[in-house]
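Got a structure for you, questions after.
The complex appears here minus one protein chain, its other protein chains still in place.
Labels for the chains are A and B, by order of writing; each one numbers its residues from 1.
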Amino acid sequence: MLRGKQTWWFESRPVIIGAATVVGPDEGEGPLAADFDLVHPELDMQQKSWEKAERLLLEQASEFALQHAGIDSSQLQFFVGGDLLNQIISNSFAARSLGVPYVGVFGACSTSMETLALASLMVDSGAAQYAMAATCSHNCTAEKQFRYPTEYGSQKPPTAQYTVTGAGAAVIASSGSGPYVECATVGKIVDLGIKDPFNMGAAMAPAAVDTIQSHFNDTGRTPGDYDIIVTGDLAGVGHPIARDLLTRGGVPIDNTDFNDCGLMVYDVKKQKVQAGGSGCACSAVVTYGHLLKRMRKGQLKRILVVATGALLSPLSFQQGESIPCIAHAVSICAGGEGA
Amino acid sequence: MIFLWAFLVGGAICMLGQIMFDVFKMTPAHTMATLVVIGAVVDGFNLYEPLIKFAGAGATVPITSFGNALVHGALTELHTSGWIGVISGIFKVTSAGISAAIIFSFLASLVVRPKG
Partner (left out) sequence: MSSKEATSGRYKKMSMSPKEYKTYAQSKEPPRSVFANCVKAYVVGGLICVLGQAVTELFVHLMGMTPEQASNPTVAVMIFISVILTCLGVYDKIAQFAGAGSAVPVTGFANSMCSAALEHRSEGLVLGVGGNMFKLAGSVIVFGTVAAFFVGIAHLILGTGGQ
């Protein structure tokens, strides 16, 4: 059901009946380590390449999500996934292992909420009984593809971000017990001309602000309606910018807990992650691991996750283009909660 | 003494690179390419060799010396073989560096995996 300009309202309340997160060693040393289902002690996960390691993360997360949901892959109608790699190859291979009809999407670091929105839409519209939303990222595959070989000695500036190694998957069903997906605001591309790929936070902040404002305009809500609003990976540079821009735009963002997954997943002071976390898995593991857990404990009733993506390609930067960004917002409510 | 000058001159060239990183916001590739060209131009004015004599490794270790070596090769060959030397002589002096880098990197890739 369309509400406003760009928000899908899910009348039937599709339920997240199971979710799982798998992460790498750096995330295992972060403050949310206990919230993840599996922490790999090594970056290579005993695989022959970084790419194979990333694929393994996604396969494991999907498997655990199915287990938590109490269903078998044969009951799953659709798998919606995406990642950072060229041709979203990690998801193609994971979908191959799952053997489920597959819809691949590219949203860079906004993929977690993009896939959750699409999977919820499928279930809410009756197009699926069970759908899975998943995404993954790996620090080394991202460095290799977008920046430099992992052993290359380049000095990262303080605005740079650290790609999260991990995968998050969620099974959405038409009924069941668990938190439900209430609505999703699909973002549009916002590009204010930032060209620096080492300062993605500043590039993405306007997109987050645009989507948040659209969400409130479409739903008639205000920040105070949510227990927490998190952005995906604006991190240390982008998050304060977003807060400032929202405040300037008259949005009373201080009425709620406004945080950022890139700042939550790592101890930014102790771990060498510059401005904070980024990557598709950043918002995925924080949402499906940490935030859903807090919901199940009764600490959170209604949350808004605004995953932000920088949709640049390794080539676009070399050709002097600026970075087009996007943000997708999904509102999740604790089960049994009235609107 | 030459150790002191090696430190002072070498450090200064590296600091110039750091200024390119932080003040001019240049990427490592742009910075190194610029420094190599600077080394080549300085040798074109016959000023790099005197720098090497007085600062030793402070002038031969930074990447600028690569530009110097390329020009040296070209000019030496120009002197001995005429105009064709400008093309044929370029890599004569730098062979050790490039060959060593290729060979050691290749051998390393056979046995070592990146640690991330």
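Rule of thumb we're sticking to: a contact is a pair of C-beta atoms (placed from the backbone, for glycine too) under 8 Å apart; a residue touches a chain by one contact, two chains touch by 3 or more.
On a predicted model such as this, the values are computed, not experimentally measured, just so you know.
Q: Just name the one of A:Q129, A:N217, A:N259 or A:S313 that touches the chain not displayed here.
A: The single option touching the absent chain is A:N217.
Q: Pick out which of A:G250, A:G298 or A:G320 touches the chain that's been left out of the picture.
A: With A:G250, A:G298 or A:G320 as choices, the missing chain is touched by A:G250.
Q: Among A:P14, A:G81, A:G107 or A:P206, single out the residue that touches the unshown chain.
A: Only one listed residue reaches the unshown chain, and that is A:P206.
Q: With the missing chain put back, which residues of chain A would touch it? List them for me.
A: 3-5, 48-51, 144, 148-159, 191-194, 199, 202, 206, 209-210, 213, 216-222, 224-225, 236-237, 240-241, 244-245, 248-251, 272, 275, 322
Q: Could I get the residues of chain B that touch the absent chain, sorted low to high?
A: Touch with the absent chain occurs at residues 2-3, 6-23, 28-37, 39-41, 43-44, 46, 56-58, 60-63, 65-67, 70-79, 83, 85-87, 89-91, 96-98, 100-102, 104-106, 108-110, 112-116.
Heads up, the rule we're going with is that only the chains that are shown with their structure count from here on.
Q: Just give me the whole-number Å value for how far the CA centre of chain A lies from that of chain B.
A: 45
Q: For the complex, give me every residue of chain B touching chain A.
A: Chain B reaches chain A through residues 21, 25, 28, 113-116.
Q: For the complex, which residues does chain A have touching chain B?
A: 43-44, 50, 139-140, 149-151, 154-155, 196
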